[in-house]
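Provided herewith is a single structure, encoded as structure tokens, for subsequent inquiry.
Removed from the display is one protein chain of the complex; every other protein chain stays in position.
Labels run A, B and C following the written order; every chain starts at residue 1.
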Amino acid sequence: MVEWRRDFHKYAESGWVEFRTASLVASRLEEWGYTVKAGKEVVDVNARMGVPPADFLKENEKRALDQGAVAKWLPSFSGGFTGVVGILKTNKPGPVIGLRFDMDALDIQESDSEDHVPQRDGYVSINEGMMHACGHDAHTSIGLGLAKLLSEMKDELSGTIKFIFQPAEEGVRGAKSMVEAGVMDDVDVFVASHIGTGIPAGEVVSGANGFLSTTKIDVTYTGVAAHAGGSPEEGKNALLAAASAVLNLHSIPRHSSGQSRVNVGVLKAGSGRNIIPASAHLKVETRGETIEINEFILENAINIIKGSAAMHDVDVHYEIVGEAKTSDSSARLKTYIEEVAKEVDEVRSIRSESPNAAGSEDATYMMDRVKKNGGLASYVIFGTTLAAGHHNEKFDIQEDSMIMAVKTLSKFVLNIDRLKLD
Amino acid sequence: MVEWRRDFHKYAESGWVEFRTASLVASRLEEWGYTVKAGKEVVDVNARMGVPPADFLKENEKRALDQGAVAKWLPSFSGGFTGVVGILKTNKPGPVIGLRFDMDALDIQESDSEDHVPQRDGYVSINEGMMHACGHDAHTSIGLGLAKLLSEMKDELSGTIKFIFQPAEEGVRGAKSMVEAGVMDDVDVFVASHIGTGIPAGEVVSGANGFLSTTKIDVTYTGVAAHAGGSPEEGKNALLAAASAVLNLHSIPRHSSGQSRVNVGVLKAGSGRNIIPASAHLKVETRGETIEINEFILENAINIIKGSAAMHDVDVHYEIVGEAKTSDSSARLKTYIEEVAKEVDEVRSIRSESPNAAGSEDATYMMDRVKKNGGLASYVIFGTTLAAGHHNEKFDIQEDSMIMAVKTLSKFVLNIDRLKLD
Amino acid sequence: MVEWRRDFHKYAESGWVEFRTASLVASRLEEWGYTVKAGKEVVDVNARMGVPPADFLKENEKRALDQGAVAKWLPSFSGGFTGVVGILKTNKPGPVIGLRFDMDALDIQESDSEDHVPQRDGYVSINEGMMHACGHDAHTSIGLGLAKLLSEMKDELSGTIKFIFQPAEEGVRGAKSMVEAGVMDDVDVFVASHIGTGIPAGEVVSGANGFLSTTKIDVTYTGVAAHAGGSPEEGKNALLAAASAVLNLHSIPRHSSGQSRVNVGVLKAGSGRNIIPASAHLKVETRGETIEINEFILENAINIIKGSAAMHDVDVHYEIVGEAKTSDSSARLKTYIEEVAKEVDEVRSIRSESPNAAGSEDATYMMDRVKKNGGLASYVIFGTTLAAGHHNEKFDIQEDSMIMAVKTLSKFVLNIDRLKLD
Partner (left out) sequence: MVEWRRDFHKYAESGWVEFRTASLVASRLEEWGYTVKAGKEVVDVNARMGVPPADFLKENEKRALDQGAVAKWLPSFSGGFTGVVGILKTNKPGPVIGLRFDMDALDIQESDSEDHVPQRDGYVSINEGMMHACGHDAHTSIGLGLAKLLSEMKDELSGTIKFIFQPAEEGVRGAKSMVEAGVMDDVDVFVASHIGTGIPAGEVVSGANGFLSTTKIDVTYTGVAAHAGGSPEEGKNALLAAASAVLNLHSIPRHSSGQSRVNVGVLKAGSGRNIIPASAHLKVETRGETIEINEFILENAINIIKGSAAMHDVDVHYEIVGEAKTSDSSARLKTYIEEVAKEVDEVRSIRSESPNAAGSEDATYMMDRVKKNGGLASYVIFGTTLAAGHHNEKFDIQEDSMIMAVKTLSKFVLNIDRLKLD
């Protein structure tokens, strides 16, 4: 697993361009006897969000091939359909168990400082501006380690085991497309997991609930340029629309039933000092402690985005580029996870809830679907010691934490009949 | 004239409620042999702007009667149609000469300081919150003085003399309605006049051009109130819409072809500190050095007014409550006015243009119509020494300046055949 | 009590002008044997907030006399020091029990509709623009009823009973001044109570915790007026500063540790459409689920209030006109209250917490002081059927709910030795 993780780390691929990673995952799952579904079979064409431009996809696919992608699998993923599902049917009756592992890196330039272990030990990312700074390299490796282990213990298993390798979790862009492709429809018991998030090494959280529902929106205002000295009246000022949107977005009312958020994280407008800005681009996000609160903020945000364009007679285009729901881990499942975790030597403590205000996570889409179908779902966290915080250029995990994760999850699968389902 | 002026000053009546003033004007014109038209004959029902509420009109009509209005004429003016036109047909051929005098006071509480002459001499306004602080009491008296004089010299006159006593000049609300009623349609030569405006006593301006085209807009945003502590999300915040409008109205681009203006002079919003404001009222005005510039600012303003409502999902209602055009006094007419003014003893100097940046004036509507019909029009200023600036609570004129005005205008009428018309 | 309540209702007096009410309270307490402290003895001169102008105070004091205030007591209250404390020392040892009742009405015009009971039955407020629309008339009557009853049962009591009749609870302006005057310093057990607040008749809440910490701020921007057409550059625009403040105040960040609020409830700016606004007045409030959150919002608000003035080079003056803290009713005291309430026939149900998100309440200042001194404090709600919501022009209570309140509170005092104190 350490080797795999370092390999994925070195060839970090960000959301929707996990061509090399996904091809290696698919290839290995197939080798170990899994039925593999890939690409458009498991990623709905219309439900993807925040997909990069076509030429960027093409360049990255080409690079993946140069960097050792398994050529056989690339056509499935071409165009950014980089999801993989591996299915292991046992001979014994039992539930369909879904396990989610995300594969994408972040758009961050990794540190080349000598005190950064991946740099020192030679597996720092060689892909410029892409870095595994959130541990998804470990997630993919844990998934593979677990898949290999379970394939070797097939006779001791019951039910069906479904490994779901998800693209584009960063920006909460990928999960919805796998849900819409039907991947979750037969899943009875579902676990998504994450490493780190501030939980110390040796500790397991059986079901984190703190995720905020969120929507990510890209907004572009398009006006008309004009010389600011010579003929200001001929311009349509996209920046004035954008600045009004910024101030007013932040003024969306607080909600009395829980936490809400809105942020304009990025604004870029204009082409030159003496030109009325003809374009402005915003990266916006809304969040809510409940789905309803997020929808309230979102609806207000869209009114503001449109209204500010109308004020300055400029065009506006906005696009939903990411979405996630709140999590609500099933109590019964959490109890079962706590039971099996107790039996793992490496687990030194267990918590039922994360102490940290979490951000957002689109595995919540999967959890929501499973629960709506009457199944159980939980979001498990495996603690590890971090060299630096998530999304930091010096982020690094303790690799032996992957052992704890594989052991816990394998016990989870092996003992599934101890979990009484309705 | 001094007696009349002090009487009008004491019983000051603001725009559209000049019931007493107009009834006295109509009564005297009739007495002196003028054909009098009044009320809806000379004020178009649909073209009035900024008319006060019905009950306010009714109260003021009642008060006018109590204060000595001529009862016979009140029915004509009832409901706020306080315009009067007096026509004197001579037996000799000649042009139709139009002369405009405005009658309305301002919504200002007059000073009760003993150094304010009207207070000292006992003719301070007794109508609370209404004051002749712009000299329209003198204008009305000049008009009457001139009308009486000319009626006595009828044999020496030629053509037709048309006295136009206009309501609601303040806020540029009344002229359009008289133009739309057809009052200007037969006028060949037109003079509107004003006293003061910074011109010293003894000086005459033959044709002021500096007026800005303007539009006055009342805006009301209507949202939904909610308790700001308990359920802020249930509110629709009219004040946020209004505040966005204020900032963005002021950001309408400058115009490269001339001066422009925009102002939000008054904003009132909200009912209590702990309530999301459900209403906001704005008094807005736009101006332009040309009609086109004013229209540019106005069009942008309306986009902003509507867009800011859309941003906060509140209703918006706006109403045009005043409008004026730019003036452009006819060169030929100015020359003639300079000639006759020279012959008046009290005139010590003559200028062809006002040195002061003027505000706006709706006689420009009348000038525009006359010129469009091929006639000549000018805006004449008669200088006077002011106790305090226009619209100040201690504004006061030098009464003998009215003599200079009547003499100049009577010479203007008497010698009209010296003005060669096409 | 009904008679008292209707009398207070008819002669409603708003915050800091409870001259008549306070004089009647003081007079009766004295009559029943209480040691009475009034005016500056119990209201700190420097800690009052949101006091009306001196002439308003004077007019209302004069009116109070005309409407039957007890002349002897007025000098104590003159200038707006309308607090009263009545102390009953028993002969038995025991704790000092503080009981808070607020006396002020709201600045609301009461309904004159015939379906409004006070109008129908002839005790509608005759004081224009003032109305008991929050039940403080009932609170004062309950306080008096309880005081009379206890004075008659003095032998059965132990410890010291301290009745605290507070002015200016609306706007959270008065409690701090009584705390700062030392009124709470010897109190061991404290109960503030409120009627209604959405709790049904027959129900008692033993200790409401939902109050938000809050600060009320009045802001005035002062710029320079100028003619908007003639010389806009000579103005300093107070409305632009205010509008910027409004938008930016609403954009203060949400706080991850709990609910926060900010509201600009009222904005009034400008004097005329064509004048650059030289003044703008805002009524602002901040709130927080904890005192720390409110302080965070407040600190940001003050930066914004000052910064927006600096932007437009106008002066700004702001004043804290109200403050309250969060409540945190003592668990032990709540349990005791539940015990005694159970023994009251009229009490049909008891809750330990209010289901309604409450606003703010400055009795929290008193609770805070008592608890800091090692005492116990609780905020008790007595349910009643409301004709219309609090602060509505048709608000009305069910008068017999006052019985339930007096019985519960008298049992509370009588059995105080059942409450084990440290």
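Here, contacts are C-beta pairs under 8 Å (C-beta built on N, C-alpha and C of every residue); 3 or more make two chains touch, one makes a residue touch a chain.
Just so you know, these numbers come straight off a predicted model, no measurement behind them.
**Student:** Which of these, A:1, A:204 or A:240, touches the one chain of the complex that we don't see?
**Tutor:** Hidden-chain contact among the options goes to A:240.
**Student:** In the full complex, which of A:53, A:93, A:122 or A:229 touches the chain missing from this view?
**Tutor:** A:229
**Student:** Write down which of A:132, A:216, A:236 or A:394 is the residue touching the left-out chain.
**Tutor:** Touching the chain that is not displayed is residue A:216.
**Student:** Any idea which of B:172, B:205, B:247 or B:275 touches the chain not displayed?
**Tutor:** Once the missing chain is taken into account, the touching residue is B:247.
**Student:** Touching the absent chain in the whole complex: find that residue among C:6, C:254 or C:369.
**Tutor:** Residue touching the chain left out of view: C:254.
**Student:** Touching the missing chain, which residues of chain A?
**Tutor:** Where chain A meets the chain not shown: residues 171, 212, 214, 216, 227-232, 239-240, 242-244, 246-247, 250, 261, 263-277, 280, 283-285, 287, 356-360.
**Student:** So which bits of chain C touch the chain we can't see?
**Tutor:** Looking at chain C, the ones touching the missing chain are residues 230-233, 235, 237, 240, 244, 247-248, 251, 253-257, 276, 296, 300, 303-304, 306-313.
**Student:** Suppose we count only contacts with the excluded chain; which residues of chain B make the list?
**Tutor:** Against the missing chain, chain B presents residues 247-248, 250-251, 254, 256, 259-261, 357.
To be clear about the criterion, only the chains that are shown with their structure count from here on.
**Student:** If you tally C-beta pairs in contact for every chain pair, which pair wins? Let me know.
**Tutor:** Summing C-beta contacts for every pairing gives the maximum at B-C.
**Student:** Closest chain to the overall C-alpha centroid, by per-chain C-alpha centroid: which is it?
**Tutor:** Answer by centroid distance: C.
**Student:** Compute the distance, rounded to whole Å, between the mean C-alpha positions of chain A and chain C.
**Tutor:** Comparing mean C-alpha positions, chain C is 50 Å from chain A.
**Student:** With chain centres defined as C-alpha means, what is the inter-centre distance between chain A and chain B in Å?
**Tutor:** Result: the chain centres lie 67 Å from each other.
**Student:** Which parts of chain C, given as residue numbers and ranges, touch two or more other chains?
**Tutor:** In chain C, 247, 250, 261, 357 touch at least two other chains.
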